[in-house]
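Excluded from the complex is one protein chain; the other protein chains are retained at their positions.
Going in written order, the chains are labelled A and B, and every chain counts its residues from 1.
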């Protein structure tokens, strides 16, 4: 990306900073060339002790409240029944071990693969049709200079995020359903009615549209925060250099948003197998599982609902491993594009 | 141009612009095209209408009598007889006031705690190459993708003695890794020269965080505070699992229960006559009440979004 009139991107600034600090992250691959002048562990500990101290509370909380329960996922290798003994933890020791049997059950189920397929299709739809919307809206709002209009439209656009999915779907049904406003109006004028809500063919677009309606407005908030940190001087300097409206957006605004977009994009790709749960479960019966079953609803129907804890844990572990692989890959791509992503190489 | 000084014109130029008027453009900015302005207006108005129309339905339904709702067979679009009976039902019984206090308390305490932990962690992780940085980051990141079942989580919270305490509503969900990552991304965007020069001046990390990083990150701190606050305010599942005492329940739970009153499964002899109040109206009233805090808080957050307020954040 050429940027003649604009400051260096953050990523570049980052690189120079790291280089100047002449230190490397621990745990780097052994084969990697270390910069010369590597500090001893003790020195680095002394240098970074404040940073470590600051990080510890969050890490401690996560260790206790996430990692300990996550250890419970060992039941994926069992036929777990939490009620065989006095306490569910003890039951974990007493339940029989079955190796990879639960995983085999998951992989052998054709419904699982159908759910994976639906999930991926929906993910790509959301990525293409949903992800850019908050960014575009944020740019739009940012370009409005009348403060009241900005404030009011922002406040309005946030609201749907606070509607429950039940309500969102009810509203869509009342407008686009077979007895909805549009269908009834058409009928009264002598046309045929229609029903968008029970059509398996367009279900994935429907779900995406509902998602955009509910959460796109709320999604702009992070981007607005990023835009707020752009100095007007930059725009002025660019204008002085003869950059027009679009070039300024390309060379000033977008670089300011890029790290955030990259971060969110990497996380979104990592979360590709999560495409909505409540929203889809509520509408699953309207179009049937053939079109609507996604991974999370599959796990709910086949594991959680039946208290088949081991099966649910196995499916959860599979999903987690795939997600980690995806986020690592996406992060690599981000680095390749010169972005920071989630973490540094 | 004449050299005649028009006093009125000067006053006109000096006064604050009214809200419908655009504030003066910087001199370097070209006049926008008519079509551009119109296009923007149409898109923005369309987006707002797409929100306002359903909102209208929700509000009207919440204000409708059971009779009107029955006749409409569901949501009401055209108001007929306005009644506040659903709101009265919500606010009567004294439960809501107490629950609201609980919710405000949990939200304040929880948000403060979460922000403290998250800002520290985000800053602690913002210098790539620091000791353990990658390790800590991975530790946090993994929790975004691996979940735990309800039973192990419950057993943990219970064996820590947190059930039936408000800590159970805060501690298990105190850390959002997503929020830490966003904060960190913004912190890392701050010009390294600023920080380096402060360090040369002898400032330690605490001072740098407090005096340089935080003031320059007001927008993102406002956003993340909002995320946490909204999270605590609208959470209800943890309360319904970890609390047994009805008198401790936060507002969301009480609201949900009010909606359910109309929906007990058959076979449960409720023997209540719901009379004039429609369950749907109550549901919609709950929805409207849920929007109120947003309307209240929104301006405070937006204050931090003024364009270019945080000069120097992006290195020029």
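We adopt the following convention: a residue touches a chain if its C-beta (ideal position, glycine included) is under 8 Å from a C-beta of that chain, and two chains touch if they have at least 3 such contacts.
Quick note on the criterion: contacts and distances are computed from a predicted model.
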Item to check | Chain not present in the shown complex, as UniProt names it (candidates "Lactate utilization protein", "Lipoprotein", "Rhodanese domain-containing protein" or "Membrane-bound electron transfer flavoprotein:quinone oxidoreductase") | outcome: "Lipoprotein"
Checklist outcome for this item: Among A:253, A:302 or A:323, contact with the omitted chain is made only by A:302
Item to check | Those residues of chain A which, in the complete complex, touch the missing chain | outcome: 79, 81-88, 91, 95-96, 126, 130-131, 161, 164-166, 169-170, 173, 177-180, 183-184, 187-188, 193, 195, 197-198, 200, 211, 215, 218-219, 221-222, 264, 267-268, 271, 277-278, 281-283, 285-290, 296, 301-302, 305-309
Checklist entry - In terms of residues, what is the contact footprint of the unshown chain on chain B? => result 66-67, 70-74, 92-93, 95, 110, 114, 144, 150-151, 154-155, 158, 173-174, 176-179, 182, 223, 227-228, 230-232, 234-238, 240-241, 244-247, 253-254, 256-261, 263-276, 280
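Here, only the chains that are shown with their structure count from here on.
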Checklist entry - Cα centroid separation between chain A and chain B, in whole Å? => result 18
Checklist entry - Which residues of chain A touch chain B in the complex? => result 7-8, 10, 13-14, 16-18, 21, 23-28, 41, 44-45, 47-48, 50-59, 61-73, 75, 82, 87-89, 137, 140-151, 153-160, 162-164, 167, 170-171, 174-175, 181, 213, 217, 221-222, 224-237, 239-240, 244-245, 256, 259-260, 263, 267, 270-271, 309, 312-313, 316-317, 319-320, 323-324, 327, 340, 342-344
Checklist entry - Any idea which chain B residues touch chain A in the complex? => result 19-23, 25-26, 28-30, 32, 40, 43-44, 47-48, 50-52, 54-55, 57-58, 74-75, 77, 116-118, 120-121, 123-125, 127-149, 151-153, 155-156, 171-175, 177-178, 180-182, 185-186, 188-189, 191-192, 204-206, 209, 216-217, 219-220, 222-223, 226, 230, 234, 283-284, 287, 290-291, 294-295, 298-299, 301-302, 304-316
